[in-house]
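What you see is the complex with one protein chain gone and the rest in place.
First chain written, first letter: the chains are A and B, and each begins at residue 1.
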Amino acid sequence: MSDSSTSLHNAEPVGQPFTSVPRLSVEGMSVTYRGGAVGCSEVSFAVSPGSVLAVLGRNGVGKTSLLRGIAGFQSTEGVDVRGAVSLDGAPLPKNPVSVNRAGVAFVPEREKIFPSLTVAEHLKITGVTELADIEPLRFPALQDRWSARAGLLSGGERQMLALAMTWAQRPSVLLVDELSLGLAPIVVKQLLRSIREIVEGYGVSAVVVEQDAVAALSVADQVVILDHGEVVWSGDRSETNAAEVGARYLGLGAE
Amino acid sequence: MREKRLNAEAGERGTRRWTSAVPISRVALGPALLCLLAIGVLLGGDRVYVFELGLVGIFAIAAVGQQWILGRCGQASIGAAAFLGIGAFATASLSNRSWCVFPLPIVLAGAIGGASGLLVGLTAVRLRGLYLLLSTLALQFIALFIFQRYAGSAGVVFVNVPTLFGQPLQPGVLFDVVVLLLLAVIIGLIYNAYRSAPGRAWSAIRENESAARVVGVNVVAWKLFAFAGSSAVTAIAGAMYAYLFQSVPYQAFSLQLAISMLVMVYVGGQRSLSGAVLGAGVVSLIPFILDRTQAQATNPTLISWLSTNGPTLNTALYGLALTLVLLFERGGLAALLARGRDRLLPSKHRGAGNGSPSVELDASPAHLSEIPT
Partner (left out) sequence: MNADLNTLIVGTLVDGSTLALISVGFVVIFRTTKVVSFAQGVFMVVGALISAELVNRGLNAYISLVAAALAAGVLGALLFRLVFLRLLGISPFATAIATISVGILGLAVCELIRGSGTIVVGRQVLSFHSIPVAGLKLNQVVIFSVVLAGVVYCIIGATMRWTRVGLYMRAVADRPVLAGYVRIPTAAISALAWGAGAFAAALSGGSFVLVNQPTPDTVFGLGLVAFPALLLGGLDSVLGALVGSLAIAALQNATLLALGGSWQDVVSYGALLVVLLVRPQGLFGSAEVSRL
């Protein structure tokens, strides 16, 4: 198990100058549920502006627990959350609304859109009157479905809408939970590439939790792999021997 | 086999859950207070207090029956008044038939109540939570209508007073003794059921019906049993009510009475039989205190104010008590008293299962639900 702190803090984010204070810093995050079940344990990493960190691992290893813990959701549900999370050096509060206001936006896996509201209404809530306002997430599909109810959208369209709504709030950190679930690979690629565009174009930091390791690795700068709630590997994407890491930790077959 | 499994699971988690064997020190609180009160009143001999004790005993029986279905089994039923009425009217009617020798009316009233409860239970198999509540609300109105029709133009049915040991069974010491003995027997039977397989089944149904089914609990059978049993008990209370008042007016079994029963169970403490007894005592005490104050007050304005506003103040206090319990202490008075006792007594009695009931209350939202949907 490599030492996360040495490799990550020295890593150069792609395309951005190195900043001494990482945008989002997570130290020793541990999430324990009532009854003792462990979500994740002692997870640490840091993400710089303009870079994407992918959190990978098999199903159920604690990736979502980690992300929800950072976003502040767990604390309100009676779950034990420990660890220090800081944004630009300042500690991040422990409830979701404050976290959101601080500029850390969370795109959940489920219940991420309002089924009976139209696409237009979703964006209206977040202050957007036309799709041009949310470049580069100006998905043509959303334009086509402008007046359609979100409950009738396809999975991919819903994810686009959720991302659009989130980006409309102009966060400085984007936390994306299991973007790819139920979506066709080509759609996943498109969505991840859009996230990449935001990150590079606007200096946003993104933490992407993914089961689809291959897709995530294509847009990530740094990688953290979890197994049974603990970090088993972390490092730069360039350090990643995708095949070896994939086979060892992610159960990807040798190709 | 299934029982052993449930047993083992309950035993494992038993020390943390109130659903496991309830220690004697917990159960006795309500009945103990009632016993003390009873001894005092019966020895004192004041007719007013003796009558009131009988009434408290009757409502304690009904409350215990309602705790069974509401608190233990977690079924949203507001049908208490209807079953009380069924028991009362059945008794009144049967008492006037020569073949129906005492105590046959009480037994038959219980049986009829139980059968009615079984019917209601059948709807409960299909409907849950709020829909069940609404259906029992509808039944309350339908029952009231039937009672009104049955009571005819007089609006009231009169009870033929039986004799017991040569004495007429009317308000008095003998009556109270009969009621309290009934209460003791009923509590004993139900408590026994709580401590064994049926009790665990009902708790499981309350917590999570689907999970209970998966674990092998025969949800339908146990639900029907609970409905039948609790209605029978409530009907028996109704029978004694008929004997106490010697006449049964149909208006008595109103929605207001049904709500009072809810107040008894929840304010007393829906988690235990002891709580139900406490609740019956408290809920009966309030109008009693108001009555006595009015009777013994000297200030004429107070007297006249109380005579017009007494019942309203009564209802206000019920509503306030229930609201406060729901907001702040969902385990009711029983939980409050238990916490007080735990603070006073050393930790000798503090097994984890005997600890502060707020363990459950502060738990995750799923555990805050008394009635699962």
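To be clear about the criterion, a residue touches a chain if its C-beta (ideal position, glycine included) is under 8 Å from a C-beta of that chain, and two chains touch if they have at least 3 such contacts.
Given the structure is predicted, the values throughout are model-derived calculations rather than measurements.
Peer 1: Using the definition of touch stated at the top, determine which of A:Lys124, A:Arg193 or A:His228 touches the missing chain.
Peer 2: A:Lys124
Peer 1: Write down which of A:Ser44, A:Ser86, A:Asn100 or A:Ser154 is the residue touching the left-out chain.
Peer 2: That would be A:Asn100, which touches the missing chain.
Peer 1: Touching the absent chain: which residues on subunit B qualify?
Peer 2: Touch with the absent chain occurs at residues 76, 123, 126-131, 133-135, 137-139, 141-142, 144-145, 148, 255, 259, 262-263, 266, 308-309, 312-313, 315-316, 318-320, 322-323, 326-327, 330, 365, 368-373.
Peer 1: May I ask you to list the residues on subunit A that touch the chain which is not drawn?
Peer 2: Subunit A touches the chain not shown through residues 96-97, 100-101, 106, 108, 111-117, 121, 124-126, 165, 169.
By our rule, only the chains that are shown with their structure count from here on.
Peer 1: Any idea how many Å lie between the Cα centroids of subunit A and subunit B?
Peer 2: 53
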